[in-house]
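A single protein chain has been omitted; all remaining protein chains appear in their positions.
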Amino acid sequence: MAVKLAHKPAEAGVDWEALVARRDALRLRKNALLTTLLVFTLLAVITYKGASTISWEFLTTPPREGMSAGGIGPMIRGSLLLMLGTFLLATPLGIFGGVCLAEYGDRSRIRRFMHASVAALAGTPPIVYGLFGLAIFVLKFQFGVSLLAGWCTLTLFSLPVIVLTTEAALKTVPEGIINGGLALGLSRWQTLWRLALPYAMPGIMTGVILSLGRAAGEAMPVLFTASIYYASTFPALSWESLRQPVANLPYYLAEGYRQPGVVPEHLIWGACLTLIVLVLLLNVGAIVIRTRARRRYL
Amino acid sequence: MRAPERAKQGERFLLLVFAMPTYTGKTMELAWEPDVSFEPQFAPYQFRLRLVRAPEGVDVEPIEIDLRQHPKGCITLPVWKAYSQEEWLKGYLFELEAIPTTSTTWATLQQFLMSDWAPTILYPRFGMLPLLLASLLITTLAILFATPLGLAAAVYLSEQASPRVREWFKPILEVLAAIPTVVLGYFGVVMITPALQKLFGEALQLSSGRGLLATALMMTVFILPTIISLSEDALRAVPNSLREGAEALGFTHAGRIRLVILPAAKSGLIAAVLLAVARVMGETMIVWILSGGTPTMPDFSSPTAALGTLVKPTRAIPDTIAIEMGNVELESPHYGYPFLLGLIIINLLGFAYRKRAQFQL
Partner (left out) sequence: MIAAMTPTTTKTVIQTVDLSVAYNGKLALKAVNAQFYENTVTALIGPSGCGKSTLLRALNRLNDRIPDAVTQGKVLIDGKDIYARGVNLTRLRREVGMVFQKPNPFPMSIFENVALGPRLHYGLRGRALEEIVEDALRKAALWDEVKDDLKKKSGLALSGGQQQRLCLARMLAVQPRILLMDEPCSALNPISTQEIEELIVELGKQYTVIVVTHNLQQAARISQYTGFLM
């Protein structure tokens, strides 16, 4: 339609083309503005509603009076525990997988198949990981609903993304560096370990942190595998805790909404804000690593 | 007619059917429940009845009854016996065999396509049509909302915005993409459902605003960053020479976008939307929180019904998994169903991904 208008013979004094172009530009800009507005509204509402709840006490003490008062200390600790274990398990495994894919996947068809499989896994929704974790770790391996099963499930959940980013990061290593290493007589393994991996490490860590952030906010993988809702104490950490379920922020929020009236609204908003801050901090960390690395190499 | 003991689905079973001699004494009336499916657990099967043994002293030709052809639930048989008065009153028991005429596969399929999902009642039903339709509707709506918005924002970013605006916008998108879905869901509960409730609550007697529309709206927010950043990548991949060529031909800005750039980026844009489809289909938390949790068949027969379908509670596939996995009994037939639903989701996604792969080339 705009095109037709543009071909209208210009009337005296009215610059149709300019007007139309301006209108179209405004229309398009409106959408981008809308999105920006949406983000700020979301953040503003959650901050506004949650900020008054946040206090040191809220962040460190367990819930009281049947979850209806107190803080969210155990949930934060549970989330951090889940993150820590997942980080420790998924990082080496994912980097190993990415290295295998990038280094040993030369035979193009196998490589393409492997790559497609990992990409499909990365696109698999979290709920499916939850189901899988339940069937395999909780029931088959008899871990029970436990921290351990949660680690395993979250590790599986974050693994594909880490593998893909590792592979992509290794592909950005300049050929010159690899050739230089090989020409010095370094073995393939030494070239990888001493030259390619350090070069790719910022990219890899960005991927690791982003996927951890995703795992931190996702309730579905831990829903059936690691979560407990009612947590009014801080159980002491020991080897035993590996076999016990943990409270965590996303599950607390999900249940808090599902059992309306039990958890008062201000607690939920506080927990929302805490979770968002946790996730955004991870994201900011990733961005910082990325820009630092860019500065280092360019 | 007596219900058989709970037989396995799809198996033959014996049943005893009560028959009364008719008044003339030359025929006998064999009656069964008019429903072709005897009991709910056999619901998807259709049966044929075959005479195994006639009662003592009754002569009757071998019979085979196609239940579908006797919707009244009874049949009159010619018999060769004179009846005494007392036998009239007593009646006879025929021994019949019920033979399923639908294959197990077909019956299972049929069962899935039935419209009631009630897995925890005595004779559970696993008709997942409402769940499937809800999932598809939510996806369709979310894509319908998010695509124009996201696409326009992407066009703005790649064709008009200054590099500085673009630099600004990237982190904003990343923040939106990073917000956990549970927070989005909660946000929907607080912001969207009350609004819907206010708008339609009285007219439709809503108990809450949860339903298809609320879910789809929040899904739109969820999917927007994906659509914008992928579409922008696709648009930026259009070579500059095309833009300049179009400019040289004297197209206006809008004409250039519509007639040259969008068509050139088409496959990339479709791929972006298909990824969005896949992500919406698999997203669980938002649906779990916002769908309302009641399996309902969508009904678009009248405007009111359609409106009701949009704003009344519903239930889709992913949230069904989440709800039921929590309280399913192990070892019950129900146990497998969440996994089956998971499989269905994976297949729906796989479909979207395969299509996407076609467009990504």
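Going by the order they are written in, the chains are A and B; count residues from 1 in each one.
Operating definition for what follows: a contact is a pair of C-beta atoms (placed from the backbone, for glycine too) under 8 Å apart; a residue touches a chain by one contact, two chains touch by 3 or more.
Note that the coordinates shown come from a computational prediction; the quantities given were computed from them, not determined experimentally.
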item: Neighbouring shown chains of the undisplayed chain, as defined at the top; value: A
item: Selected from A:Leu59, A:Cys100, A:Leu139 or A:Leu186 as touching the chain missing from the view; value: A:Leu186
item: Touch with the omitted chain, as defined above, among A:Arg64, A:Arg194 or A:His266; value: A:Arg194
item: Missing-chain contacts mapped onto subunit A; value: 106, 174, 176-187, 190, 194-195, 198-199, 296-297
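Here is the rule we go by: only the chains that are shown with their structure count from here on.
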item: Whole-Å separation of chain centres (CA-atom averages), subunit A against subunit B; value: 30
item: Subunit A-touching residues of subunit B, taken from the complex the two chains share; value: 148-150, 152-153, 155-157, 159-161, 165, 169, 171-176, 178-187, 189-191, 221, 224, 228, 251-255, 258-259, 275, 278-279, 281-285, 288-289, 318, 321-322, 325-326, 330, 338-339, 342, 345-346, 349-350, 353
item: Residues of subunit A that touch subunit B when the two form their complex; value: 2-3, 6, 17, 20-21, 24-25, 27-32, 34-36, 38-39, 42-43, 45-46, 120, 123-128, 130-131, 134-135, 139, 213, 216-220, 223-224, 250, 253-254, 257-258, 268, 272, 275-276, 279-280, 283, 287
